[in-house]
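One structure is given here, and the rest of the page talks about it.
Only a single protein chain was left out; the remaining protein chains are all shown in position.
== subunit A ==
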Amino acid sequence: METATINNNFKSEEYFINMGPQHPATHGVLRLLLTIDGEIIKKVEPDLGYIHRSIEKMCESDSYQQIVHLTDRMDYLSAHINNEAVCLAVENALQIEVPDRVKVIRTILDELTRISSHCLWWGVMGMDVGALTSYFYGFRDREMINDIFEETCGARLTMNYNIPGGLMQDIHPNFVKRVKDFIVHFKTKIPEYDRLLTNNVIFQKRTKGVGVLAIEDAISYGASGPVGRASGYSCDVRKYHPYSALDRVTFNEALHTDGDSFARYLVRIQELWESISIIEQLIDNIPEGEHKVATNAVIKLPKGEYYQKVETARGELGIYIVSTGTKNPYRMKFRSPGLSNLSLLNHITVGGKIGDLVATMATIDIVVPDIDR
């Protein structure tokens, strides 16, 4: 009878709660200010800037070669693709045509980066909803890609393998074999992922119908990458603005229409298959030739503005360079996929419960340095 008394006298009231910056689901240093009524979320306000490093300001006094090295510190899980974005922007501005060999190698490594990022995401996603095993599985497979990168360019996380005009050095003689070995290995592992999480009843109950994003909202909020595509919004930069060797491969854009957390999960799983398919189409036919073209030691972009889009593991990354003709950019802006994807968090989690917020955040796949810059 004691409970009944409490229920009669206890008025429900809204109160604030801080989530993060140390909660596992916040992926680093992000604080969420939650307004909740009991367990129901009334408002989510992200508090950013804990690791803001003023990269845009630093770019204004750095040379273009130096800027490349700053970008992999942004989205460190898509480091190779970020580097490529700046290189492509500079190459387009200078009208440099890089050799075919470079284009193909860049694309193969892009897709390896995507697989590696999705593996980490898959592992952490499972952990966020309470399945620790996936964490080890995801890292086990990601490790093989890290080894390939280490052999290719000496780094495992912040690669700096792309330079304006090509690649830092040629690929290692073992490269093709190792990539093929990885593909064979990984093709047997994705079904394992499905057995562990995708077909798991508890997992499905945690994610189905949770954090639903309608297609109009996805476009309005500037969602991109798997977050947009899970809502049926066809937004793959690789399809609409192909770069490097993407015009010579065929692949399907992973699209789902439910827009919930489970759809975002399925899109990424499908993208693993698509990335493998892209690599398979390219790995046997890496053209012979140089791995870079000569560029000036001091790169000066002609006066004007340059915009380059690429598809990172999290969505559309835009590099916007305003040049006045000097050796530094006058203004450099990074349109990061993470910031737009985070801005819709409040919209899709209000009315849900805190546990749903954790699952939703995991499927948005936030990398905080990408947002803070």
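Criterion: a residue touches a chain if its C-beta (ideal position, glycine included) is under 8 Å from a C-beta of that chain, and two chains touch if they have at least 3 such contacts; residues count from 1.
Here is the rule we go by: contacts and distances are computed from a predicted model.
UniProt names the one chain left off this complex as which of "Na+/H+ antiporter subunit B", "YciI family protein", "Cytochrome c oxidase subunit 1" or "NADH-quinone oxidoreductase chain 5"?
When "Na+/H+ antiporter subunit B", "YciI family protein", "Cytochrome c oxidase subunit 1" or "NADH-quinone oxidoreductase chain 5" are compared with UniProt, the left-out chain turns out to be "NADH-quinone oxidoreductase chain 5".
Using the touch definition from the top, which of A:T133, A:S220, A:N296 or A:T326 touches the missing chain?
Considering the complete complex, A:S220 is the one touching the chain left out.
Please output the residues of subunit A touching the missing chain, sorted low to high.
Residues 48-49, 52, 54, 56-57, 61, 217, 219-222, 224, 233-235, 240, 302-307, 309, 316, 318, 320, 322, 330-331, 333, 335, 339-340, 342-344, 347, 372-373 of subunit A touch the chain absent from view.
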